[in-house]
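The block underneath contains the structure these notes are about, expressed in structure tokens.
All protein chains but one are shown at their positions in the complex.
Entry: chain A
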Amino acid sequence: MPPKETPSKEDEDQSSFSRQTRKVRDLFSIPPPVKKLFDRVPIVVYAPNQLPQRAPKPARIPSLYVFSTSHDAAAGKPSFNPSCLKWQTFLNIASVNHRLISSNNHASPTGSLPFLLPAVQSNSPQDALLPVTSNKFVKYASNHGGWVDESPSMRYEAYQSLLDHRIRNAWLYTLYLEPLNFSSVAYPLYVSSTSSNPLVRASIAYQLRLAAETELLKHTSIIDTDDLYSEADKAFEALSSLLGEDSWFFGNDKPALFDASVFAYTQLLLDDSLGWKEKKLCRALRTRDNLVRHRERLLVRYYGG
């Protein structure tokens, strides 16, 4: 494997060692006649080969990889995964034009969805094509002309943690560990889509439930169902009183990332088409009228009803 160019950084050093290594390098560098030969081949270069049929069609807009069905993704419908839905809604709010691609965690650089794949532009540098993970979405949106309202505050963070812990834990429990919901909601969405093989499905279903359980056991030593639900109920109450009679959270005149974060859970818990069987968490949310209306406002505004 002859190196194509000889490195020239250490040339200043005149020690015998470097002289010797230069001799070796000269030995391995390409002699001029061979270089001339290399420059002349290949003699014929044809047009590139066509890509396989499954390859996604090139697009001028970035692609957002989310959990979805291919049909729903094409229609731009809300993802069925809370963190995908949060960022999908955020991009919609920030009016960053994108297309949805139905995917799974294996496709992601971090091991979890969502992520954004920038559109291929002929003049873009190589690293502009690297996937953007969700923690860089806000920056991406503001760099690409999106409307971003950045107002991090103590209050914001406190409420965000309500979502990230209390509501998320209750969500994990109700989706993966309530057997009725797991078989009627999670299984068709997350398991059936992976493979048609019953053994593979059983293995993936087991892994999913185990992952949810370990996630919950990170913070407590036992999973107390009543506690999880009552904590979530309190969190909804707190969010409800935060929203009050406003249209959007924190009294903004336009929705922002926090609205998307709340919507990610409220949309899924209030969507009857998912087929919830054990509706404790749904009921807790349904009693907060202003949160229900908040979800409807976003749904109408960004998902056309």
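Everything that follows uses one rule, which is that a contact is a pair of C-beta atoms (placed from the backbone, for glycine too) under 8 Å apart; a residue touches a chain by one contact, two chains touch by 3 or more; residues count from 1.
Definition applied: contacts and distances are computed from a predicted model.
Visitor: Which listed name, "Mitochondrial outer membrane protein-like protein", "G-patch domain-containing protein", "Ribosomal protein S5 domain 2-type protein" or "Proteasome subunit alpha type", is the one UniProt assigns to the chain that has been left out?
Guide: "Mitochondrial outer membrane protein-like protein"
Visitor: Identify the residue among A:47, A:154 or A:222 that touches the chain left out of the display.
Guide: Only one listed residue reaches the unshown chain, and that is A:47.
Visitor: Identify the residue among A:117, A:170, A:262 or A:285 that touches the chain left out of the display.
Guide: A:117
Visitor: Among A:56, A:179, A:251 or A:275, which residue is in contact with the omitted chain in the full complex?
Guide: Touches the omitted chain: A:56.
Visitor: Spell out, residue by residue, where the missing chain touches chain A.
Guide: Residue positions of chain A that touch the missing chain: 1-2, 30, 34, 37-38, 41-56, 63, 65, 101, 103-104, 106-109, 117, 126, 129-131, 194-197, 199-200, 204.
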